[in-house]
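Yeah, one chain of the complex is gone here, protein chain that is, but the others are all in their spots.
Chain nomenclature is as follows: A and B, assigned in order of appearance, with residue numbering initiated at 1 for each chain independently.
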Amino acid sequence: MLETFIIPLLQIAVLLNAVLVAVTFMVLMERKVMAWAQARLGPMRVGPHGILQAIVDPIKLILKEDITPVAADKWVFTVAPIMSLVPALVVFSVVPFGPDPLYYVADINVGLLFIVAVTSIGVYGIILGGWSSNSKYPLLASLRASAQLISYEIAVTMTLVSVILTSGTLSLVGIVEAQREAGVWFGFIQPVAFVLVFIGGLAETNRVPFDLPEAETELTGGFHTEYSGMRFALFFLAEYANIIVISAIVAIMFLGGWMRPFPNVEALAFLDLIPPWIWLIGKIFLFLYVFIWIRATLPRYRYDQLMRLGWKVLIPIAIGNLVITGIVKVLV
Amino acid sequence: MLEAAVFYTLAVLILGLGILVISARSAVHSVLFLVVNFLLVAILYVTLSAQFVAVIQVLVYAGGIVVLYLFVVMLVSLKRAPEQHADTRRLGVTGAVLAGAVLLEVIGIVVSGAARSDAPAGARGAGVPEAISDPMLNTEQIGWVLYTEYLIPFEVASMLLLVAMIGAIVLAKKNL
Partner (left out) sequence: MTIEAPRRVGQAFDTDELVLNMGPQHPSTHGVLRVVLRLDGERVVDADCVIGYIHRGVEKLCENRDWTQIILLTDRMDYVAAATSNLGYVETVEKLMQVEVPRRARYIRTILAELQRIASHCLWLGTHAMDIGAMTVLLYAFREREHVLDLFEEYCGARLTYNSMRIGGLPLDIPTGWDKKVSAFCDLMEPKLDEYEELLTNNRIWVGRTRDIGVISGEEATALGLCGPPLRGSGVSRDVRKDEPNAAYEEFDFDIPLGTRGDTYDRYLIRLEEFKQSIRIIRQALEGMPEGPVMGKVPRLIKPPAGETYHAIESPKGELGYFIVSDGRSTNPYRFRVRPPSFCNLQGLRRLVRGHLVADVVALIGTIDIVLGEVDR
């Protein structure tokens, strides 16, 4: 009873809360980092240096009026944000924050595929959100978003296969263990895959420079233009939760997950004093920072350029990388 | 006992959603029910310890194919009222005959399958290791079977898909 129900339930509760809090603070971090990059201060009013802004923002969104457009398909309009958020949260169940079963909800033998499959469900929220608004800009945006998501999913999944070939397992715990055995992070063995997955992750989470689906200056906000209040907040949460998921996956697959740097160098053993989950969270935040940094720096691709990049550049490189990995695997 | 309860609950839900898929007035709602239906089928696979199949079910059907359905349904104008069929009775009769035929086929398969299940497990496929029941290894098992025993069907199927893909591109593009 304790083993099968209570501990997992507690884990899920802790994880969900941690993710939601992380999201609100990521928003604050984004605003602050962007502000520093842009020679301004960012939020400063609520709490010291605006730290409490992270709490005020969600409260504001909850208190806002929730508007359903008259012409909208009410049923789908309500379901869409939920379909967007739930997969984003479910994915965290297989993310291991440490070697001990206490640090993850589940370690399934198809962990990586599970993540890919569940995130592919998230696209429904975007398509249906845009469609059910019964408005032109959200429809255009949702078409763009889903086409983008599907295209880049192919490139990312193909790339993940080459990592699976290297690790020999689909389990995320197994992948980290494989890196421990190899004595080196896969980021060094598979640098091409590392970069590809990161770029694909930017595109799948609709971040700059691939943020066309929510290009404010083109489509006035994208598929969630008609949403307000808490329903908008759900989309918002889903988007940032996805960013954290992508960061976590990249950290686990290429930067050794919960392991310290250079796991095979004995001289650095003192770094093990830092608990594993802090290592992983630190790595996740590193990627979040890079996400924000890129947002502050780059302009936006155009739709056709983005598709060309996905299909004519990333997918061929991913296939090439896969073939080379396979050949090396057979030869070595 | 628990297993049976889960199975029957899922089965009822799946059938109910199946009915909703064909009875929903809005095509988009139908597609939505279909997604949920596929997700429940995936759970059914999980209860059978076929995790890999479950994940592929979600990835390919729910996450891939139905998205394309949705695209088509969304983009084709649905403002028109459903066409009125001149002869609803004839359609009803045809439907009943077809449904009866499928039912007969299913019963036939079940009966003949039950008769054959007496055969030893080893006869089902040569070269397949015995550990199919171990859930932690079933990805490996599938890979193994796919690339040894069913290699030629696998390759033929992939060729077929490639041809279909190229065909679709040729049809859709006006000038290549």
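Everything that follows uses one rule, which is that a contact is a pair of C-beta atoms (placed from the backbone, for glycine too) under 8 Å apart; a residue touches a chain by one contact, two chains touch by 3 or more.
Just so it is clear, the structure is predicted and the values come from calculations on it, not from any experiment.
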item: Contact partner of the left-out chain, one of A:A39, A:A267 or A:V330; value: A:A39
item: Absent-chain contact - pick from A:K60, A:K74 or A:R302; value: A:R302
item: Hidden partner interface residues of chain A, rising order; value: 34, 37-40, 136-137, 140, 208-209, 211-212, 215-220, 295-305
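Everything that follows uses one rule, which is that only the chains that are shown with their structure count from here on.
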item: Geometric centre distance via CA averages, chain B-chain A, whole Å; value: 29
item: Residue ranges of chain B touching chain A (in the complex, touch as defined); value: 26, 28-29, 32, 35, 39, 51-52, 55-56, 58-59, 62-64, 67, 70-71, 74-75, 135-139
item: Residues on chain A engaged by chain B in the complex (per definition of touch); value: 73, 75-76, 79, 108-110, 113-114, 116-118, 120-121, 123-124, 127-128, 131-132, 139, 143, 146, 150, 170
